[in-house]
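To start, the structure under review is shown below, and the notes come after it.
Only one protein chain is missing from this complex, and each of the others stays in its spot.
Labels run A, B and C following the written order; every chain starts at residue 1.
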Amino acid sequence: MKNSKIVVKELNSALAKIKGLEILVGQITEDWEEPPGPTPFPTLTSLREWDWKLLKKYQPFYSPLCDRCCLCGYGKCDLAKGRKGACGIDIRTQQGRHILLECVVGASAHTTHAKHLVDYLVKKLGRSHPIDLGSEIDIEAPLTRLITGVKPKTLGDLEGVLDYIGDQITQLLSSVLTGQEQNYLDFESKALHAGMLDNLALEVADIAQISGLGYPKGDAETPYVEIGLGVLDRNKPVIIFVGHNAAPGVETVEYLARSGLSDKVEVGGVCCSAHDLTRFNRGVKIVGNLSRQQLIARTGMADVLVLDQECIRVDIVEEAFKAGTRVIATIDQVCGGLPNRTEDPVDAVVEDLASGRNMGVLILDPSKAAEVAVRTAVKIAPLRRRELKPLAALAEASRCTGCGLCRRVCVPDLPVDEAVLAAAKGNLTKLSEVYDLCVGCGRCDSVCPRKIPVLTLIGEAGMEKIRKSKYKIRAGRGPILDTEIRNVGRPIVMGEIPGVVAFAGCSNYPRGHIEVAQMAEEFARRRYIVVTSGCAAMDIARYKDEEGRTLYEKYPGSFDAGGIVNTGSCVSNAHILGAAVKIANIFARRKLRANFEEIADYILNRIGAVAIVWGTQNQKAEAIATGATRLGIPVILGPKGVAHRRAYLGRPDVDEKWMPYNVRSGEKEYTGPAPEHLWYVAETKEEALVLAARLVMRPNDTLKGRSIKLRNYLDLYRKLYGTLPEDLHLFVRTESDLPVLEKDELLPVLRSQGWKPKTVPELGTTLLDRLVLRRR
Amino acid sequence: MKNSKIVVKELNSALAKIKGLEILVGQITEDWEEPPGPTPFPTLTSLREWDWKLLKKYQPFYSPLCDRCCLCGYGKCDLAKGRKGACGIDIRTQQGRHILLECVVGASAHTTHAKHLVDYLVKKLGRSHPIDLGSEIDIEAPLTRLITGVKPKTLGDLEGVLDYIGDQITQLLSSVLTGQEQNYLDFESKALHAGMLDNLALEVADIAQISGLGYPKGDAETPYVEIGLGVLDRNKPVIIFVGHNAAPGVETVEYLARSGLSDKVEVGGVCCSAHDLTRFNRGVKIVGNLSRQQLIARTGMADVLVLDQECIRVDIVEEAFKAGTRVIATIDQVCGGLPNRTEDPVDAVVEDLASGRNMGVLILDPSKAAEVAVRTAVKIAPLRRRELKPLAALAEASRCTGCGLCRRVCVPDLPVDEAVLAAAKGNLTKLSEVYDLCVGCGRCDSVCPRKIPVLTLIGEAGMEKIRKSKYKIRAGRGPILDTEIRNVGRPIVMGEIPGVVAFAGCSNYPRGHIEVAQMAEEFARRRYIVVTSGCAAMDIARYKDEEGRTLYEKYPGSFDAGGIVNTGSCVSNAHILGAAVKIANIFARRKLRANFEEIADYILNRIGAVAIVWGTQNQKAEAIATGATRLGIPVILGPKGVAHRRAYLGRPDVDEKWMPYNVRSGEKEYTGPAPEHLWYVAETKEEALVLAARLVMRPNDTLKGRSIKLRNYLDLYRKLYGTLPEDLHLFVRTESDLPVLEKDELLPVLRSQGWKPKTVPELGTTLLDRLVLRRR
Amino acid sequence: MAAPWQLAEVPGLEQALTLKPEMAAKLLRNAKRPLIVVGGNVLGAKGEDVDVVKFVHRLAELTGSPVVVSPGCFRVFRERIGDVPLTCMGLEDLVNRMRDENWQGLRGEGNHDLVVFLGGIYFFQSQLLSTLKHFASHLKTLSLDRFYQPNATFSFQTATEDRWKKDLEKILEELEAKTS
Partner (left out) sequence: MAAPWQLAEVPGLEQALTLKPEMAAKLLRNAKRPLIVVGGNVLGAKGEDVDVVKFVHRLAELTGSPVVVSPGCFRVFRERIGDVPLTCMGLEDLVNRMRDENWQGLRGEGNHDLVVFLGGIYFFQSQLLSTLKHFASHLKTLSLDRFYQPNATFSFQTATEDRWKKDLEKILEELEAKTS
C-alpha cells in the first residue's frame, strides 16, 4: 500500500491549529484478510509488462486524422512520408502520444467528477459515512480492490483512492510533454494505465453516490421512468439539468420536497445527470442526450437550465440565452463566463435572474444553486407561453442556394442540403428524415453562408416527433449483485450463456440511434446478457416494437441470459467491468486484491464479454474503453470511432500470435484467434453484430460453451452475410466444439478449409508465465 | 488551509498495518504568526476575479496555427470563417482551450519532476530533512507561502504542496474535455491558474534539491564551470545526462567518488540536468542544450547516455543506438521502449549492455542506474577511438538535387539547400554558417528525398567549431538572498535600478543564440539587473568578447544593478519570480501569506520586472511564462513564440484601459499604458530591447524612477530606431518624469504630441477595489 | 489540390492526385496484384443511378482482381455477383493486413500493389486510407468514389452523379478495349 494516504481536510485554519482532526485509516488497519497481490496502487510502470503482452498480440493500428502535429512552439511539423517533427517524433509515436492525451483527459474528467461528488457527499454526510451497496453485495468495489488493494469502507476511504488517481494522472500527462516518451508502445501502455485509472474513478463516483444518495443497489426491477423530448409538462415551471454531476439536481429535488413543490415543478435532465437523477428520484424525467442538447436549448423548453460538468455543448449558454432561458453553472470546470454569485444572497440572485439583469450566474454551491433555480423558475414560468414556440419560420429555407456546404460538414454526411431545398418547396419529409438521423452537432447551422438556421429547421420539421417523443426506461440499477454473479458465473464461463455484450458510448451514430436498439435486441433474443449505460442506454429506450413496447419493457432487467440491464450513467460503466472482475473472483475464486494481471488474464482467456461503443464523442469514451481493453474486454466502435485514430488489432492469419502458455505444461499452445481483436472500428451494424459474436469466443471456452458461441456466430453470419464464415476452422478446436445439429453440414466445410483437430488444454491457457503450474 | 493534507507514505503493507507512522503536521501546527490571507490553496475559481481584471486589460490575442480542431471523436471540425465545431466551440474558445492544455501539460511536467525529486530526497534523507536555504534566506519559499499559505519546513511539507498541485492539475485538465468550459476568458483564467501551479512546482523542486543536495544557496559568486560541445575529455569514459532530473547524475557523481573514480570518468550534461549537476559538483561539464542534443547523440561523444525526464528528443534512443552509445532510461515518463531491468543484478545488466545484447535498458532506481552507467562506460570506453569520428562523408552532399525541401521545413528558415549544394562543390562556408544558426530540429534530415543526412553534414561542417567550443558559465546560484532584496528593493521600486530583466526559455531562436547574449549585455551595461536560467543561461555563456571573456566573466553574479545572475536550471526560474514577491514582502512589507492578489497587484503596479523568453519550445515554457503574467510580470517572446498562438495585449491607444484606482481616493485615474502588454511576441531583437525598456515602466514609478527608465527607453529607441518615440507622451506624467538633461529637447516634442501634465497619485494605484484606503 | 468532400478532411500537403478515368484504367492495367475493396456504404450509392454492384462485377472480371466486400453489404453482392471471387472481411481488418509489407495478399501471392476503394462511409474510408498512406508505402490506393478522397494516392475529383457514372463507364470501356 505504498501510495496510500491519510487525508485530513478542512482543518480549522485561521490559527493554523488542528481542530477535529479525523485520521481515517480504514484502508490501512482493515479486516480484509486476503493478502495483497503484486501490484497495489500501480505506478506508470507496474503493469507495463502486461500491457506489452497485450500490445504485441494486438498491435496498435493508427489512422492519423492529420499529417501534421501542432502541439508545441517548435511546430507545426509535417509528419507525412516518414518525416519527423522538430522534437524528433514520427507519426506513429505521435499518434500514440495523442491517444495518451485523450485517455488522460478523459480520466481527469471522471476523476474530477468523482472528486466533486465525494466532496459533496462528505460535506453532506460526513467522512465516515459507510460505503454500502446493500446486503446482496459484498464485493462493493471490485475495481478499487483489484487495482489499489484497498477495500473502501467509508466515503473518506474513497478520497485516498482519488488522491492516488490524481497523482498518476499528473504523471501520465507529463509524458505528453513534447520531448518525453520515445516509443509508441510506451505511450499506449500509459494510455492503458490512464484508461484503468478512468475506470477506477468511475467506480469511486458511482459507489459514492449509490451509498450516499440511496440509489438502487443492484435491483433488477428498478422503476420505469419517463424519457423523451416530449415528456415535460410545460404547464409547470421547468428546470433542466445538463451534464453528469447529480449534486445540484439532488439538492433541487430535496428543496422541492421541503418546500412542498414537488408536484408543482417539472425536473428534467439531459445526458448522465438525467440518468443519475432518476436513480435518486423516479419523478425526474429524462429529456434527451447529447444529440439533442442543442435543440433542447433552442426550443427554450426549460425555464432554467442548470449546468454541472461534462458533455455540455460549448455554446449552450449562448443558445439558452437566445431562447430566453436562464442558466446556472455550478461547477468550476464550467464557469461559462458567468458572474460568480456564490457568496451573494439568494434573493438578490433570483431577482437578477428573473429580471433578466443576469441571464446566467455561476453558483458553486449545489444547495444554493438549487434554491435559486427553483425560485427563479417559479417566478418566470407564468410569464411564458405553455406550448413550445415554433422554432423558426420554415420560410427561412427559401433562402437556400443549394450550395451543399451543410451536407459537407455534417458529421454523419446526411443530405441536409436536399432536405432544406425540399423544405423550401414545402416538403418537410426529407428534413424530418434528417431529424431522425441527426446527431445534433450543429455544424450545418454555422457553416451556412446564407445564415439559414439549419438545425432549427430540422427541429421544426421534427416538432411533431418531439411532442410525441415519450418512452420508458428502467432507472439505472447500478451494480450487479454478488448473487447474480454466482448464478451466471458458471453458465458464462461454461458457455451456456454465450456472452455478455455491453452497449455504451455517446449518441454520435452513423445511421441513427435505432441501430443500437436493434443490436441490443438481437443479442437479448439470443440470450446473451445485455448491459448498457449512458447515452446508449437512453437511445435503446427510444425504440418501440409494433405493440409500442420498448426493450426495457420487453426484456427483464436482471443480469442473466436475455436480460437488458441498464446500469445507469456513464460512471455506472464501472459495474459492467466490475461484473467481469467479480466473475473471476467470486465464481472462479481468483484472488482479487491488487492482482490486476491475473484477473485480466482470466477475463481475456475465459470470460466472453465484449463492449459495443457505437457512438463516441469525447475523450471519456476513449478512456473508458481503453481501460476495458487492459482488463481483457474487447471493444467494438462504430465507424465514427476512427476519429479516435487507434485500434488494437489481432492478426488471425498469423498463428504465432495465438500461442499462450498451457497452464499445466507451460508449453505454448495454439488456441486460435480468440478474442481476435481488442479494439476494432466496425463500419456497419452488420459487421459489428457478427464480430461481437466472434469476440466472445475465448481460448478457454469449454466444449459446450464454444459450441453455443459458434452456433450463434454461424447463425448470425448466415443471416447477415448469407454464407458460412471462411474463418470457421480457426475457431473449431475439436469436433465437439461444433453445434451438434450442424456437425454434418460443417465438417466437410471445415476440412475444405484445411482444418485439423487441436487439443483443448485441460486447465486452460494464460499469458502469464508465472501462472504456469509447474513454475509456481 | 482547507486542502492541506497529511501524507503517510510507504506503510508497511503486507499485513496492512501501520509501521512507523510518521504524521507530519509541519504546515499545520506551525510558528508562522502572520495570519493567512484570503486565498490559501486557491481553487480553480479563487483567483478568477483577478484573472478577469488582467484579461480585460490585456485581452487575449490569438493566432491560430490551424483552421481546424481534431481533439475528439466528433472531429475534425473546420473552424474557419466563424464556423463552430461539432461540440459547439468557435475558434477563439478553441484557442483558449489549447492554451489551457499547453499550460497544464507544462505544469504537470514540472510537478512530476518535483515529485520525483522530493520522493528521491525523502528516500535518501528522510521526510523530516529540513528545508534550508542558508542563513541569509528567511523567506525560503516565497511562492509556496504566497500561494498556499504554508511555510514549508521539511521535505515532507513539500509533499503536501505537491498533492495540492496534482489535484488542481487533474481538475484543470478536466476542463479541456470536449464539452466543458464555454468561455475563452475562463479558459485563460484556468491557464493562468495552471501557470501559477507550474511556478509553484518549480519552487518546490528547486528548494528540495538545494536543501537536500547542498547546491549553492544564493551565493553570488558560484564557481565557474565548463560549458561547450568541446569540453569533454574523450580519453576517459564519458557519461552524459540528458534531461532535467539530477538524481541519476547525483548518484553517479557519488558513486564515482566512493569508487575513487572521480578523476577517471568524464561526466557531462545536456539541458537542465547539466545545470543542476554543476550545482551539485563543479567538476561536471555542461555539453550543450536542446539545440545540440541530436548532434551530441550523433557524434557518439558519450559512451553511455542517461535519460531522465523532459526536453529529451523523441528520437534520441534511436540516434544513440546508431552511434553505438548505450542508453539508460531512468524515469517512468521516459521508458523509451527499453526493457525494464530495475530488478536485475547490476552485473548482468552491465554485461548485457557492454556486450551489446541490450543497447539500452530502463532502470527506475537512480543509484542502480548510476552504478550500471559507470561500470558500463568504464568497460566499453577503451574499445572505442579517442577522437570524435567524422560524422559522415561530406560526399553525401553530392547527391543533392537542390529540391529545396530541407529549407522549407527548417524551423528558422535557413538556406540549408544552398549550403548543401555549396558543400557538394567543396565549399563548407555556408554549411558552417547554418551550423551557427541551426536549432537542431533535424527536420531537414528526415525530409530529404535523397536521404542525405543533412544535420550530420551540418555537424561535420561545424566540427572544428565543436572541438573548439569551450566556455565558462557561473554555476546556478539558486535563490536571491533576503539581504540582496533588502539592498535592491528600494532602488528597484524607487527606480534607481531601471528594472529586472530575466532571460529564460529554450534554444529555439530565429537568428542564433547570439542575440540572447547581446540583449543580456545591453541591459547589464545599462545597470538593469539581469537574471537568467535554463537554456538561455547556457546560450549566454556561448558568447565571448574580443578578449575572449564570456559575460559571466565580465559581469558580477550578484542580484544588483549590472549583475548577470544565473539562477540555474528551468526550475530555478522560481527564484526570479520569488525575488519579485520578496521585494513586495520584505521591502514593501506587503503581507505574503496566501495573499496572491495583493502581491501580484503590487508587482504589476510597482516592480519593473520583465521576462524575455527568446526561444520557446515545449509546453513548460508556456506554463512558466503564463504563471509569471498572473503575478504581474510581462513576458516578451521571440518570433517563434507565435506558435504558442496567444498573447495578452494592451491597447495603449485606448485611455479607459489604463485607469486603476487611486489607492487613497478610490477614483479611477489615468496612469498611461504601463506596463503596456503582459505577453508580447516580438519579431526582432531590436523590437524586444526597446519593448523591454518600455515594459519596466509601472504606474507607481517614482518621479526619479520614471526618469531613469525613460532615459534608457529614449536612449535605446534613438539608438535602434534613430528617432524619438511617438508614444513618449503616454509615459510622461509630469515634467519631473523627464530625464533632467533632456528636458529642453523633449518638452517641445511632448507638446507636439498633445501631452498634458497629469497628477501622480501619492499613494499609488491598484486594480483591487479592496485595497483602496477609504474602503478598508 | 481538390477540396475533400467533408470539408474538414484536408490532411496536409500530401493529398491524392486527382485523375481521369483513362488514367485509372491505365493504373489498373499495369497493376500486378490489384485488389478491389467495396465499403459498407456502397449501396447508398446505388440511388445515384449507378449500379455499383454491376460495376464491381465487371471491374473484377476485367482486371482479374479479387474483391473484398464489407460485411455491411456482402450479402447483396454475394447474391448478385457470386460468380466472381468475393471475400467478406471488415475493412479495418483488411487494411491492417495490407499495411504489413509481408502479408501475402488475398491470394497468397504477395501483397497487393494497387488497391481500389469504392463505397466506404466517407469519413471512415478517409481514415483507413490515411493508415495506408502513412504506414504502407509499399502499395498505392485508388479511390473511385464520387467524392474526392485526399488520403488516397489517386482519387476521382468530387463530381456530379452523371459525370461519375460516365467516368466509371469509361474505365470499363478502356479496360475492355485493351483486353479484347
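Simple rule for what comes next: a contact is a pair of C-beta atoms (placed from the backbone, for glycine too) under 8 Å apart; a residue touches a chain by one contact, two chains touch by 3 or more.
Since we're looking at a predicted model, the values are computed, not measured.
Within the complete assembly, B:690 is the residue of B:210, B:380, B:463 or B:690 that touches the hidden chain. Only one of the listed residues, B:142, B:249, B:478 or B:639, touches the absent chain: B:639. On the side of chain C, the interface with the absent chain consists of residues 1, 3, 7-8, 10, 12-13, using the contact rule stated above. Residues of chain A that touch the chain left out of view are 68, 75-78. Where chain B meets the omitted chain, the residues involved are 59, 61-68, 78, 80-82, 91-92, 405, 408-410, 413, 447, 510, 639-640, 642-643, 645, 647, 649, 651-653, 677, 680-687, 690-691, 720-723, 725-726.
Here is the rule we use: only the chains that are shown with their structure count from here on.
With centres defined as mean CA coordinates, chain C is found 51 Å away from chain B. Between chain A and chain B, the centres computed from C-alpha atoms are 39 Å apart. Rounded to whole angstrom, the centroid-to-centroid distance between chain A and chain C, based on C-alpha atoms, equals 35 Å. For chain C, the set of residues that touch two or more other chains comprises 7-8.
Residues of chain B in contact with two or more other chains: 68, 75-78.
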